[in-house]
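Every protein chain of the complex appears in place save one, which is left out.
A, B, C and D label the chains in the order they appear, each numbered from 1.
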Amino acid sequence: MKDIDDSPIVRNGNSIILAYDHGTEHGPVDFEPNPASADPEHVFEVARHDAVTCIAVQKGIAEGYHQEYSDDVNLLVKLNGNSNLRDPEDYYSPKQCTVKYAVEELDADAIGYTMYAGSDYEDQMWKEFREVQEEARKYDVPVVMWAYPRGHGIEGNSEYGGDKDSDVVSYAARLGLELGADMVKCKYPGTEDGWKQIEENVGKMKTVMSGGSKRSDRDFLEDVSTTINAGGNGLAVGRNIFQRENPEGLLDKLEKVVFNAKDVDEVM
Amino acid sequence: MKDIDDSPIVRNGNSIILAYDHGTEHGPVDFEPNPASADPEHVFEVARHDAVTCIAVQKGIAEGYHQEYSDDVNLLVKLNGNSNLRDPEDYYSPKQCTVKYAVEELDADAIGYTMYAGSDYEDQMWKEFREVQEEARKYDVPVVMWAYPRGHGIEGNSEYGGDKDSDVVSYAARLGLELGADMVKCKYPGTEDGWKQIEENVGKMKTVMSGGSKRSDRDFLEDVSTTINAGGNGLAVGRNIFQRENPEGLLDKLEKVVFNAKDVDEVM
Amino acid sequence: MKDIDDSPIVRNGNSIILAYDHGTEHGPVDFEPNPASADPEHVFEVARHDAVTCIAVQKGIAEGYHQEYSDDVNLLVKLNGNSNLRDPEDYYSPKQCTVKYAVEELDADAIGYTMYAGSDYEDQMWKEFREVQEEARKYDVPVVMWAYPRGHGIEGNSEYGGDKDSDVVSYAARLGLELGADMVKCKYPGTEDGWKQIEENVGKMKTVMSGGSKRSDRDFLEDVSTTINAGGNGLAVGRNIFQRENPEGLLDKLEKVVFNAKDVDEVM
Amino acid sequence: MKDIDDSPIVRNGNSIILAYDHGTEHGPVDFEPNPASADPEHVFEVARHDAVTCIAVQKGIAEGYHQEYSDDVNLLVKLNGNSNLRDPEDYYSPKQCTVKYAVEELDADAIGYTMYAGSDYEDQMWKEFREVQEEARKYDVPVVMWAYPRGHGIEGNSEYGGDKDSDVVSYAARLGLELGADMVKCKYPGTEDGWKQIEENVGKMKTVMSGGSKRSDRDFLEDVSTTINAGGNGLAVGRNIFQRENPEGLLDKLEKVVFNAKDVDEVM
Partner (left out) sequence: MKDIDDSPIVRNGNSIILAYDHGTEHGPVDFEPNPASADPEHVFEVARHDAVTCIAVQKGIAEGYHQEYSDDVNLLVKLNGNSNLRDPEDYYSPKQCTVKYAVEELDADAIGYTMYAGSDYEDQMWKEFREVQEEARKYDVPVVMWAYPRGHGIEGNSEYGGDKDSDVVSYAARLGLELGADMVKCKYPGTEDGWKQIEENVGKMKTVMSGGSKRSDRDFLEDVSTTINAGGNGLAVGRNIFQRENPEGLLDKLEKVVFNAKDVDEVM
């Protein structure tokens, strides 16, 4: 863990990451609510909004589309990911881009890596994360871990209440700190106390909330605001933005909540 | 994904790839309808036709036969492939040529890689594709992905209608874009709407139709024409060409449909 | 095995290692008895005590917190570890930091590696230890092995009385010597004779007792004193220190027992 | 595939390879019919016969015995092989010598590699062959593939008549061409038509017959002659030579059949 306050993906200590790796993770089905969102150009246009500190995309999208937005949109390249077409034994996310390629060829400002703690493949992912993390240090780019506890170790343990149980989320977040991430993206555990539990266990490391599936503006903003109040550093949001035809209004509100410490009532 | 309009394998934005990797994939049985086709020289002669923007072959065929056709035939080296002799647990295609060897020793103009999304080996193939894709960038040759969704993840999912279901084909094609391919070869999903669905999900990336097994000229040309009309960029064709004794007539017609936007009725 | 008496982690031939890798191994639950201990700064402050010859932490904690304590606290980077979220077939601890990174980037004074002899993964861990050990020699940092016999080979063998059986502990310690460790951390086998058996089988290699879970000062100090009397070289202690709100008193006592050969009665 | 007519292992376009890897593949039992054959010196003496274009041995035999015969005996180093002591799941042949070592240290004139197409390990062997083939190109030595279709894919397929079925042998031979071999060693499929089928599917690549177990001179020579007449390029022979006490007579006859196009009746 290093201090990344000077990084382009952080503003006033916080971040709003526009996540757009759904074409990899879920496929075209995620673009159906707003067909325009299938076109990366459309989403890069959205990412020009001041609220967005960076866009998070896979290698191929970065290659094909980022260059013309490089003045306006900071780039986080997601180094691993997995498709929903396959039916694996347990959760695993293979690497499809090196840090070297992300930084040298794609001009990435940060890199992202999904870690499925609790999976049968957790150990293998730790090894791959080690490589990624040490290479990222060489290039001096922040390391954001999608800290997603999942798999047989979680499902098969009756003490755990699933992958949003704050005990589980906190442990996964702590692993981010221990393994050398600079920021972790966590599932929202449902309450302010839940997020506080995360914060108590991650020291100085930054945390962002996972946006999740689309819901009402107010519900969504409440979760974000709670996260900020509990000490979180913002959010990574995808479907709640690009599945709307006019996400600018929501981005305006998010900007106020995340960077200007406004309450939800103030921005609605 | 990069713009490959200036590549030798593209003409007026489109491509006709003469695929001749059947000796690897299916074995001598594919040469039986036209025994002359077992001889690579025969097929390289066919590839001299103006319609063909490149021939796609495995390493050994490229080594033994391409040099004397290098002025007339552009070369795509297929980097992976698999034999039909073995009986694997699920679909997988091992790499039998590096990009370095293909470009430095075989003078490849492009490289090809089969991706079996949906297979138990999908993750492993992503990792191998990553290496191939990044090495191809170093050598500045286009990357064509044979985007073939197959295996347990497809077969075992009742929501999917098999490997020509346009939802499945579109997802596999999108993965080509996300992972950094420049062109994907897709199974024809049966309808113009099906191909449009592909196009809507691949942004600016090029797509070519997989020729499939031999059928009548008209049936075949209708599929190609539909693909072009739906926004596709041509086709990769093998058996429909080399299993005919005189494929020139069909190649003349394909040239008009793919590069000159002619309708099937105009060329028959 | 090399002579490490001149190493910063050794004082008068002995060591007290403050182990703080519990966020990786057990998760936040270990911080609950003393919530302040979740904050690495708190534990680094404790490590300033003269009794402590080094702190043992994972990569991310070293990165984020050691620098400002570098004048006062010697650093042992634990190179492997495993989370308690997963449910593996048998004991295994993947590597999440290279020796190179630990020494060049984190200024480690020593490195640590857990070896689960008896596990189905023992062979794989030997291979990984080989790499670690030889790289550590290149950087001239001591190699401390967490010599923890565990897994199917121990559980399934009726001749063994579990992982604290002195026959088992002695064999695991001997493996440390044979494989090239400079110091082994062993479970306390319960008696002075048990520890003597260890000492008889490790030649000149140093040994430290594993602190184990929290217990009374006297009980804990008795075990440490017995270890020293039997020829041991100190201890690695975590929960018995950081789970107390005021561990200074116990550290004062430990210092006298380990470095000044005092009896427990003298220091209580 | 490259033209190897200028290679030392080829004479007038054809080859007689004296195979002596039986100590690896079958063990001492193959030397029992002629105990002198257990001594590599004995077989190197035989290899001095003009008929023999090269001897094929494993690394250790080449190291210990070839040097003093280097003026008279060309050397093919067999890079992989397997013992008959083990009982594997399916056919696989691990590599025990690199091309670099074979050429730089052992002065190999050619290298050999066994490919078990049809085995569960076929894919893995393709990957290893890729490395071997590309390294052989760097050193400019011919690549001879022992093209042996075997394993679950062949046994479990009712359409195939075993590993001497000419459909199967032809496919395996074709794979040699596709993967970049310069010569394939094939099982004799039993008839001239069978060998012709092979030839029709391998383009310009050379083929040699596998000698098989010992039989009468006439039976053996008939098979060789049929192979030559069908377009084959000679044979690799072991037991039919070294299991005889005086193999010179048979070598004289083989020389006439393979290099001088004599019929069996002419040489008997």
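The criterion applied here is as follows: a residue touches a chain if its C-beta (ideal position, glycine included) is under 8 Å from a C-beta of that chain, and two chains touch if they have at least 3 such contacts.
Just so it is clear, the model here is predicted, and its values are computed rather than measured.
Engineer: Counting contacts across the entire complex, name the shown chains the missing chain touches.
Structural biologist: Listed by label, the shown chains it touches are C, D.
Engineer: Specify the residue from the set C:Gly81, C:Gly176, C:Gly211 or C:Gly234 that touches the hidden chain.
Structural biologist: Answering carefully, the residue with contact to the hidden chain is C:Gly176.
Engineer: Taking the full complex into account, find the residue in D:Asp6, D:Asp87, D:Asp140 or D:Glu159 that is in contact with the omitted chain.
Structural biologist: From the options D:Asp6, D:Asp87, D:Asp140 or D:Glu159, the contact with the absent chain belongs to D:Asp87.
Engineer: Could you tell which one of C:Asp50, C:Glu134, C:Asp193 or C:Glu266 touches the chain left off the display?
Structural biologist: C:Glu134
Engineer: In the complete complex, the non-displayed chain touches which residues of chain D?
Structural biologist: For chain D, the residues touching the absent chain are 21, 23-24, 27-29, 31, 35, 38-41, 58-61, 63-65, 81-88, 92, 94-98, 101, 105.
Engineer: Name every residue on chain C in touch with the hidden partner chain.
Structural biologist: Against the left-out chain, chain C lists 1-2, 117-120, 122-124, 126-127, 129-130, 133-134, 137, 149, 151-154, 156-157, 167-168, 170-172, 174-181, 197, 200-201, 203-205.
Rule of thumb we're sticking to: only the chains that are shown with their structure count from here on.
Engineer: Spelling it out: a chain qualifies if it touches chain A and also touches chain D; which chains qualify?
Structural biologist: Shared contacts of chain A and chain D: B.
Engineer: Among all other chains, pick the one whose mean CA position is farthest from the mean CA position of chain B.
Structural biologist: C
Engineer: Where the centres are mean C-alpha positions, what is the separation of chain B from chain C, in Å?
Structural biologist: 57
Engineer: In angstrom, rounded to a whole number, how far apart do the mean CA points of chain B and chain D lie?
Structural biologist: Computed value for the inter-centroid distance: 35 Å.
Engineer: If a residue has to touch 2 or more other chains to count, which residues of chain A qualify?
Structural biologist: If we look for residues of chain A contacting two or more partner chains, we find none.
Engineer: Line, ring, star, complete or other: which describes how these chains touch one another?
Structural biologist: Topology of touching chains reads as a line.
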